[in-house]
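One structure, pasted below without further comment.
Left out: one protein chain. Kept in place: all the others.
What follows is chain A.
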């Protein structure tokens, strides 16, 4: 028994533990001493990484992950006869345009055309009520039952009446492609999935109404009847946008609502099919690759004309510039939660969808190439035995043939967010200590020459309550502003209300100040605690958002990263007022500066349910306002 006891109480070397604790303490002290250097390094690496995203060496070649897809492995049957059908349809559609038919008459025409083919066709009427007024329209659609299966799954081919090319361009050729494809595809017995043809009204809201009716998720501001014909679960969809006379490239648009992306396999298969079956090169968006337009260099060049020509002609820089354009455009769509085309509405229903945009040109391609490509893509989609795999949804398409995996771009934002977190924790630790300079040492200093005063570090309380009140108040203000911005009044008088709201939200925090400016010597000043909590919260928001919507997280990392870290209480009133004003502009300035963006964000929220507007009002702006209050406090 004694031996066992002796074994258990074996004398341990006391030095080992002490040494370990010393080491740990030194490491902690080292980190704390060098916190500014560390966070600066993290910021620099993070931001530099963001700049490096378009580098071609960071991207990798695309590949097909799902073996069942087998892209471009089939003979296509679409031929000149079918092109003739498409031309005839186009002729009729031109007539419709010239006669200026109403939306109902148009939809009725499409329904009759589908019915003539023997498809189950119908019309959907819908009405959206928004703060801007009422939007209504009519979609025509037809369901082709699969000859081979029970119709539990479906594919969609759609065209919207308006083209994404803008300026009221009509998607006449896209529509006639859908109509002639309906006539063509029903002659083949190889379809294992139902095919749904949709010609949606207007640009976005027609398809939105149809999809909501199909999936039974009708929001309260949409009035529509249940669909007459339905089919199975929609797995994949192609949206065709072909408004010009002919095209040289097929551009792929892939961003969906709220930053959702379709499975990359769909884009990759389409690229192979477009290249090998149709002989049409694919582009990302309507951006031509530098090699595609040697003769058109100046107009698509990234550089201004005064840059030396050897720089303009450097192929690596051109390549970088091309990728920058792609990435920036991607960021622009994804960060705002906007969809880059009609396909983007489908992602929320787990439908993998892309828009094929026929890049306008004088030639050489037309209905013949497009029909074959769509036919072959449908055959590929038809091969699917299960939904496309889950690991292929997070990517940045830097060029048609290369992409970045999530691991290659995510760290940039995470590093910035970690830097903010460190800074916030450092601020929290600093807030807990106060250096007291005793009177004796002060007298000593006066007597002798001024030497660094020896003070005593003492713990102090960190009353979080007042900081939390500020945090909650700013977010409540955010909710109120959001409700106001979405109200009918704002829609009617935006030019008056926007500056008014901006003025009010900039003044309200000033009223909070008397509550907070008590800096008792034994407690930490509220501004430090507020800054600490603000940094920790923002870091949390950024790092969590980075997975859901990388672009938005990157935008937040840029707009909030350095400004929030550098918020401090200035001793001079003037400086702190100026800084406060700067933060106010950063937080709420968009109300006044970009009225167009505000309007589109509100429309997107009300009709399409995009979270960008509420996120900015309720999360982003209050966080920046907290930094503003940090600057003001104590002045």
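Note that in this section a residue touches a chain if its C-beta (ideal position, glycine included) is under 8 Å from a C-beta of that chain, and two chains touch if they have at least 3 such contacts; residues count from 1.
Heads up, the rule we're going with is that contacts and distances are computed from a predicted model.
Engineer: When one chain of this assembly is omitted, its UniProt record names it as which of these: "DNA-directed RNA polymerase III subunit RPC6", "GPI transamidase component GAB1", "Cytochrome b-c1 complex subunit 7" or "TBC1 domain family member 2A-like"?
Structural biologist: According to UniProt, the chain not displayed is called "GPI transamidase component GAB1".
Engineer: I'm checking contacts with the chain that's been left out. Which of A:203, A:320, A:393 or A:568 qualifies?
Structural biologist: Looking across A:203, A:320, A:393 or A:568, the contact with the absent chain belongs to A:393.
Engineer: Touching the hidden chain in the complete assembly: which of A:77, A:91, A:457 or A:493 does that?
Structural biologist: Reading the full complex, the residue touching the unseen chain is A:457.
Engineer: In the full complex, which bits of chain A touch the chain not displayed? Write them out.
Structural biologist: The missing chain touches chain A at positions 14, 17-18, 21-22, 24-25, 28-29, 32-33, 260-261, 348, 350, 387, 390-391, 393-394, 421, 425, 428-430, 432-433, 435, 454-459, 536, 540, 543-544, 547-548.
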